[in-house]
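I have placed the structure first, in the form of structure tokens, so that the comments after it can refer back to it.
In this view, the complex is presented without one of its protein chains, the others remaining in place.
What follows is subunit A.
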Amino acid sequence: MLRHLTIALALGLTALPLAAPRAQAQDAPLRIEITDGVVEPMSIAIPAFHGDAEIAGRIRQVVADDLTGTGLFREIPSEAMIARPDSFDAAVAYDDWRAINAQALVAAEVTGAGEQISVKFRLFDVFAGQPQGDGMQFDARAADWRRAAHKIADQIYARLTGETPYFDSRVAFVQETGPKSARIKRIGVMDYDGANILWMTDSASLVLAPYFSPDGKSLLYTSFDSGFPQIRVMDVASVTSRPLTQGGDSMAFAPRYSPDGRWIAYSLEKGGDTDIWLMDSATGAQRPLTDSPSIETSPSFSPDGQRIVFESDRSGTPQLYVVGLDGGEPARISFGEGRYGAPAWSPKGDLIAYTRQLGERFHIGVMRVDGSDEKNLTESFLDEGPTWAPNGRVVMFTRVAPGGNGQPKLHSVDITGRNMRPLDLDFAASDPSWGPLMP
């Protein structure tokens, strides 16, 4: 079976029908729990993939980087390995892997030449002495080798954590160049790990805060190209955009799709007062969701699309509020010290991530949707704007260094706050928006 994707690539996945002995009834599959705040990562052996050394080596490295980047896995160095399987189908020498304390083992092979490649892999629970799940095969254009690698890593992550995966996904962001007082900003889209950057806008006009549609095919963003901030929508495949709001005497910004793509929540400013409005994405019809003399902005939909969390200073300082789509009185959910803003409702539905300013410091934090169990995940001079990985277990955000030459950089952190790392980009970037897991 070959599934054709819209992003001009064909990446089919096929469960291998060959002699992959099915796992017997696994009463306790090999499992690492994300939410525990992993102190001891699971050891995983990812020996050299079979096939052409060059392409197989690159794919293996991306798989290893995906897994170890989570902080949940420790890769066993190849020098420590005893077993040297000579083919993909060779019997697994479990004792040799047990001897070096490998808990999980990956075997893979890359075949094909020219434009098309196939990558197949199997995952083994070493101490149980059996495969964990079926073998799988991914067929892809050679140019899409990274996606094939992410798909394999996603399968391994999902089987070992019990969570849905997120490696085969993209992030929209804003590149920043030039002096702080006259920044040049440009929207780009990249793989979640910073590879394969595609530019969506040129540097002619100021652009802010892109937001991925649920299907990953378009981006909402705020542009000053008319001279005044207005919302535009960008088709990612064709890199063409059109305005969704028109100037007049008001300013529109902070657009977010509902999870079903039907609605766009955004901020509309009139005469200095900013409220949250809803737009029907099919008809363009608009109606206010809040009506208050205070500032209401940064909306984010719940996964069921029935509620919105947003930032408002109606109490005197910026705080987080939740309101139903049918209106009604918003309920305040943030009650800690300091200012709260830029909330993002987890796609899993259990948490809300936010930016918190406490004294002179900023934090990315998470709380339950009723405001309980608040927890700071990060701390710095200026951290802001969390966006969730498609599985709701990692957030990406912007960290800005202080001073006239201070640059923004993208970072990610998991919901335990233990595994924080900068994204490896060779330019300054801000305003990440994490898109969906790709099909």
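Definition applied: contacts are C-beta pairs under 8 Å (C-beta built on N, C-alpha and C of every residue); 3 or more make two chains touch, one makes a residue touch a chain; residues count from 1.
To be clear about the criterion, contacts and distances are computed from a predicted model.
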Options "Peptidoglycan-associated lipoprotein", "ATP synthase subunit b", "Cytochrome c oxidase cbb3-type subunit 3" or "Sugar ABC transporter substrate-binding protein": UniProt name of the undisplayed chain: "Peptidoglycan-associated lipoprotein"
Residue among A:Leu206, A:Leu325, A:Val369 or A:Met420 that touches the chain left out of view: A:Leu206
Contact with the hidden chain (one of A:Asp125, A:Asp191 or A:Glu311): A:Glu311
Residue of A:Gly188, A:Pro210, A:Pro229 or A:Pro436 in touch with the missing chain, whole complex considered: A:Pro229
Touching the absent chain when the full complex is considered, from A:Ser181, A:Ser238, A:Thr283 or A:Ser372: A:Ser181
Residue of A:Asp215, A:Asp273 or A:Asp350 in touch with the missing chain, whole complex considered: A:Asp273
Contact set of subunit A toward the excluded chain (per top definition): 179-183, 185, 206, 208-209, 222, 227-229, 249, 251, 253-254, 267, 269, 271-274, 295, 297-298, 311, 313, 317-318, 339, 341-342, 355, 357, 362, 381-382, 384-385, 400, 402-404, 406, 431
